[in-house]
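Chains shown are a subset, placed as in the full complex.
Residue numbering begins at 1 within each chain, and the chains themselves are lettered A and B in the order written.
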Amino acid sequence: MEYQNFDVEVAEGCARVTLIGPGCPEMGHLCDEFTDLMLRLQEDNAVRLILIADGDHAFDFHHNLDSLAQSVGQAEGFEVLSADEEIARRIVTLIAELPKPVVAATRGDIRNMGFGFFLAADVRLATTEATFTTPDLAGGLLPGWGLTHTLPRLIGGSRALELLWSGRTLNAAEAARLGLIDRVIPPEHFEEVIDAFIAKLGVQQAGVLDATAMLSFDWEGQQQCWASRETAAGLKAVSEGLVPRFDVPTTVQED
Amino acid sequence: MEYQNFDVEVAEGCARVTLIGPGCPEMGHLCDEFTDLMLRLQEDNAVRLILIADGDHAFDFHHNLDSLAQSVGQAEGFEVLSADEEIARRIVTLIAELPKPVVAATRGDIRNMGFGFFLAADVRLATTEATFTTPDLAGGLLPGWGLTHTLPRLIGGSRALELLWSGRTLNAAEAARLGLIDRVIPPEHFEEVIDAFIAKLGVQQAGVLDATAMLSFDWEGQQQCWASRETAAGLKAVSEGLVPRFDVPTTVQED
């Protein structure tokens, strides 16, 4: 399937999704595409993890401010705004609840709604040149896209408030120090580090990935791993000092 | 109203409260004044946020140790101690539950009870020269002032224990790394950064500030913002590339 807001490529267990199209997209359409895409990738046995990365724009969605400003105070305007926020909630919730690992990677300037999108991923990687800006409250609207939920969980309530209230831009080093990103990578090693991270996950047993993504441990899950052909091969390889490679189907089934 | 433990000045949406008077204050009196002051500022429409800063002493309240030591083992002594702790709880809870943002800023040495007071604010700023010391447990009393509540929430349980048990003094850089302060500022830029932070909040819509201070997002709150004159002006200004300035009444109503 072709998408207008996303480009997708599946190889070696990883679906690479890049953000294309306008930074000020039609939100309903973006959400429909994203929902379709994620559900398709979740069902695809050739996909062990999903990488979402900068394409045409760097996690920098934004509202059409002119249109918002013109409709302000009108009931219809609020309907558009609340519909957009409902869409944001669906996207953020979809990412958070997806069993497969979702990794977000950026080398650009994260801001506006794209910040909420970026924070919803399981793990976040960035180059040393990336920057991070919380949405400006200057317009007099509450910060949406789940930010009052995700931001304090990642960096604590006080730091979240300081960022939301100051609206200041963080560089990658400070973002990593606070916990907004999990790893800072020099630009010249970006592809290489991401490839290694992905390669490791791409050959990993699906059951192990999904369970760790939920940070859960249960006997049933462990027993399923134990009973699987993949774990048998994995333990044998590890005991022989080899790097295990779990079977990954190589063809994508289009629905 | 004149206070013996606090100096207050309201300008451009911000109430600047500075700590004056003795570092070993009469606690009941301190609490009465603080409660009166906070409730008054909460009701004052000219106040969008509250800044609490060093004055005569730098968040360094302490018990009268001689008096404590003399009354130790006596039932009356414990009554004084527990009354003081009850006061601390009221102050800490009052700060935490106040809808308006409370920002604490220091350039001095934070310690003893003042540490609990400082940690209760929503956001904490400090100069590179500030230091932070958890109360010494050497006296054989449990750490009060809500520290066993606030400290682990800000920096995690393990780090909280390491600080409480070692009693060591942190410099500002380490305090920021751990999450005890949200921003470290060189002394020569302290006033300037605080002024900018305050100026931004001082012109912000009250509804947005109060909701973000509680890290909450709800449709009703968003709708109230949307319907307000301030947000209409704010969105218009932002869409025109201007910095919005919300109306702030300039006179303080004394009760």
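As a working rule, a contact is a pair of C-beta atoms (placed from the backbone, for glycine too) under 8 Å apart; a residue touches a chain by one contact, two chains touch by 3 or more.
Since this is a predicted model, take the numbers as computed values, not measurements.
J.: If 2 of the identical subunits are displayed, how many subunits does the entire complex have according to this structure file?
T.: Taking the 2 displayed chains as part of the assembly, the whole thing totals 3 copies.
One rule holds for everything that comes next: only the chains that are shown with their structure count from here on.
J.: Which residues, counting only subunit A, touch subunit B once they are in their complex?
T.: Interface residues on subunit A, with respect to subunit B: 65-66, 68-69, 72-73, 77-78, 81-82, 85, 136-144, 146-149, 152, 155-162, 164-167, 177.
J.: Using the touch definition up top, name the residues of subunit B that touch subunit A in the complex.
T.: 101, 122-124, 153-154, 177, 179, 182-183, 197, 200-201, 204-205, 208-209, 211-213, 215-217, 219, 221-223, 225-228, 230-240, 243-244, 246
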